[in-house]
Structure formats: structure tokens, C-alpha cells
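Up next, chain A:
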Amino acid sequence: MKNLFEKWKTRIPKYSETHKDLFTSLSQKFGAEGEKKINLGKHFSTNYELYTYAFFLGLYNNEFAPIPDGEKKTDFSHHIQHWGSKTTVSTRKDFTNLQENIFIALLAKTDIDLVALEKGDLDEDDAVKLLIKTMESYTNGGLILIKEKLEENANYFLQPTSFLNMILETEKV
Partner candidate 1 sequence: MARKDDILKSFLTHELLENKYQLKKEELPSTVREALNSDKPIIKAIALIVEGLDGTSPVTDSVLRNQVTQFLNEAL
Partner candidate 2 sequence: MIIRKIQIDNYLCYYDTNTFELSEGLNIILGENGEGKTKFFEAIDWLFNGDNRELDLLVSAKKLNETEIGESFRVRVSMTVEQYGEKSIITKSFLAKKEKANECSTSSFMIEGISENSSGERTQVDGQALLDRIFPFQIRKYSMFKGEAELNIFESDSALANLINLFSEAKHYDKYSEKGAFLREKAEKAVEDSSKLDKKNEALYRRLEGEILQLEREKEKYKVHLNATEDEIKKIEENLQDAERHVSNADALETLNKRIKEIEERISYLTGRIDENYTTSLFDENWILVNFEPFHKEFAEKVSAHSKTRRELQSEFDKQKGIKVGVKKAKAELLNNAIPLPNNVPSKAVMEEMLNDEICKVCNREAKKGSEAYEFMMKRLKTYLESQVTEENETDKDEPLFKYDYTNRLDNLSISHEDNLKNLRLIRTKIKELFEFNDDRKKDIEELNEQLETEKSEREKILGNSSIGAEKLSDVLKNYNAWQKDLKNRNQDQVDCTTKLKSLESELKAKKEEKDKIDTSSANSFLIKTRNILRDIETIFIDTKEKKFDEFIEKLQTKSNNFFKTINIDAFTGTIVFTRRNKVNRTIVEVELQEDGRTFYKPNQSLLTSMHISILFAISELASEIKEENFPMIFDAPTSSFGENKTAQFLNLIYETENQKILLIKDFLHTDKATKTLSIKKEFENVRRDKAFWVKLERPFDPNNLKTINSQVITL
């Protein structure tokens, strides 16, 4: 029995370099929790949190925005399988379960010929690549939405409820 999920989560998804600023301002590479996070003025403790958020934001808003071919991509060197693991952080809960949700959404939204995959006609890596592409595209969409919001109102995210609200507002798109 093969597990596409297991294969997928070994990957590191990328994002467009144009959003590098968002990552540096909103989150902290290698993590910052609690006081450190507040001191640094970050909304997200880790880069992958922002990534995850952007993904769902894009997903819920149906903002499928593939990164244009020309654009440079970058990542934050953190495999998906580690996302949400907070074993070293007592103040946070483990949310590795979200990985599955992401995978579920990706599989739902990605056109993979499962039959071909299972027949062996489609390479597993290629299938995973497709999933990652979907992930990157929705995430890109989400990041764009965030960027637009900031341009509209630079102070929007200063409210503690702003990120939550953005998610809540998208109901059954």
C-alpha cells in the first residue's frame, strides 16, 4: 500500500520571492514564540504558519494564482512533515494534523489521474509535484490577498482579530 500523503509531506513548498518581505515582516524564520514573538513584533511564530495561513486563505477565497514561470521562488527549508510540531514549545499545541487537511484539499483540487498513478503510468514524484504546484498556487493567491489588504490599510493587521476575520469572512465561496 502506498501512501501519497507520506510522500508529499517530505517536500518543501516554495513561494515567490516577491513575497519575501511579507515573510520577514509577518513571521520569523526558525521560529519565535511568546515574548520573543511579541518583542519582534511578529504575527506568526514561524514561516510555515504564514505559509499555511496563506494557503487556506487562498483556498477559501478560491484565489488560485500560480506563480508565473519567470518569477524566482524561494523557501524556508522546513519540510511539511514538521509543520505544526510544537513538541519543544510548551505554550503551543501540536497541529501537525493540519498537514492532512492541506493534503486533502490539495488532492481534491488537483487533477491527478489516480488510475494512472496506481497503474504505474504516472510517476509518484510527478503526482506529488502536481500537488505541490497546487499548494504553491493557492498560497500565492493568499499572499497576494494579504499584500492587497496591507496596501489598502497598512494598519489592518494590527488588530488581534484581523487574521482570524479574514478567514471567517470567506464563507462557502
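Keep in mind that, in the parts below, a contact is a pair of C-beta atoms (placed from the backbone, for glycine too) under 8 Å apart; a residue touches a chain by one contact, two chains touch by 3 or more; residues count from 1.
Criterion applied: all candidates are chains of the complex that A comes from, given by their letters.
Just so we're clear, the structure is a prediction, and the values are computed from it rather than from any experiment.
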item	value
Selected neighbour of chain A [touch, this complex] from 1 or 2	2
Interface residues, chain A side, partner candidate 2 - complex	1-5, 43-45, 49, 52-53, 56, 59-60, 84, 86, 92-93, 95, 97-98, 100-101, 103-105, 107-109, 114-115, 117-120, 124, 160-161, 163-164, 167-168, 170-173
